[in-house]
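Left out: one protein chain. Kept in place: all the others.
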Amino acid sequence: MFTFFALFVLSLSATIPAIKRKFDLFGIAFIAFVTSLGGGTVRDVMLGTFPVSWIEKPYISLAILSGLLVSFLFTRRISRFRRTFFWFDTLGISVMTIIGTQKAIEAGVPEFNTVFFGVISAILGGIIRDILCNEVPLIFRKEFYAVPCLVGGYLYLGLVELNCPDYVSTFVAIIFIVVFRFLAIKYKLSMPNLSSRLKAAKR
Amino acid sequence: MFTFFALFVLSLSATIPAIKRKFDLFGIAFIAFVTSLGGGTVRDVMLGTFPVSWIEKPYISLAILSGLLVSFLFTRRISRFRRTFFWFDTLGISVMTIIGTQKAIEAGVPEFNTVFFGVISAILGGIIRDILCNEVPLIFRKEFYAVPCLVGGYLYLGLVELNCPDYVSTFVAIIFIVVFRFLAIKYKLSMPNLSSRLKAAKR
Partner (left out) sequence: MFTFFALFVLSLSATIPAIKRKFDLFGIAFIAFVTSLGGGTVRDVMLGTFPVSWIEKPYISLAILSGLLVSFLFTRRISRFRRTFFWFDTLGISVMTIIGTQKAIEAGVPEFNTVFFGVISAILGGIIRDILCNEVPLIFRKEFYAVPCLVGGYLYLGLVELNCPDYVSTFVAIIFIVVFRFLAIKYKLSMPNLSSRLKAAKR
């Protein structure tokens, strides 16, 4: 039920950039599917854990299609709910990061690399969406959410290592990522940018 | 034999956009391979049905290479056969849609999701091609062929459900997709576009 609702909202918010780019209804639907499922699909394929998780669960496709339908019926109103989407989106990537890390641990990936799969689950959908829209992925320049996911993933690993019960580790790590991202945006934290140095070197 | 000829023509027509973009011979060959095999490869990888079908069959690579050779020798003349290519292309995506749907059924995918794999087989090669050429995939804005594939795929599922013999269902669904696409283009059908509504909402 929670998954259904999360995917419904994710798909709803995923339609906006596609609508802005004047994609037709099929293009919008394709973008919604890829944004919602792309990260998890690439994770499962790289881990070799078949079948890819969403394929076996038709309710996942139905959740995305419901999101699309609502987006189609209430296009105008949706674009006003940016703030709500921000919170859902942040919660969504936090959950995805921990689920992805857990799946990698189960698949026997060495600990150090497991967090990469968490981050891939969380961000790759958005990266593929930006590429399909023919843009440089936003996350490479501005959006500050990969770092909270990375740090949160390693925090989760550390808590598990310390023998915390899994539900505690999961809960703490998710809250950590949400708060970290919120603070990062509030205080306009951003990652250092090396291009100015390179420019200086060229003179 | 039929597959060989189909891939030969597909590869032939796939070279044109690459040539126009001033790609060198390697770039053209890469585009021809990706356009021809990309959809089926992603489908097989997502389904986890290894080995990916074309890999085991060297005649598939040879068909594409033959198409490239003819395209290289007769570049001028080829660009005149647009109309012929349209029919081959339409027939090709129809066949690919049904083959992809059948493969997903065999792989045990829940019925509702099988058609997605048919559509992926048919259109993903072209989407990857457009991305490699650094363009927004044509299919997201103009080309009307994903919808006939989708509807045709579900028609096929329905016919199978009604206990039609497989060859009848296949044949009917393929003809349906071809006719649907032809009519859609003739009467300039297109998918609804929601961007105007969003614009209105912003004022």
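Per-chain numbering from 1; labels A and B assigned in written order.
Definition applied: a contact is a pair of C-beta atoms (placed from the backbone, for glycine too) under 8 Å apart; a residue touches a chain by one contact, two chains touch by 3 or more.
Since this is a predicted model, take the numbers as computed values, not measurements.
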{"item": "Options B:6, B:52, B:70 or B:138, residue touching the unrepresented chain", "value": "B:52"}
{"item": "Touch with the omitted chain, as defined above, among B:19, B:70, B:151 or B:164", "value": "B:19"}
{"item": "Candidate in contact with the missing chain, chosen from B:6, B:70, B:91 or B:133", "value": "B:133"}
{"item": "Among A:45, A:172 or A:185, residue touching the chain not depicted", "value": "A:45"}
{"item": "Touching residues (missing chain, whole complex) on chain B", "value": "15-16, 18-28, 30-31, 41, 45, 48, 50-52, 55-58, 61-62, 71-72, 75-77, 79-80, 131-134"}
{"item": "Contacts of chain A with the absent chain, listed as residue ranges", "value": "45-48, 107-113, 116, 127, 131, 134-137, 139-142, 146-147, 190-195, 197-198, 200-202"}
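Here is the rule we go by: only the chains that are shown with their structure count from here on.
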{"item": "Rotation in the CA alignment of chain A with chain B, degrees, nearest 5", "value": "120"}
{"item": "Centre-of-Cα separation between chain B and chain A, whole angstrom", "value": "29"}
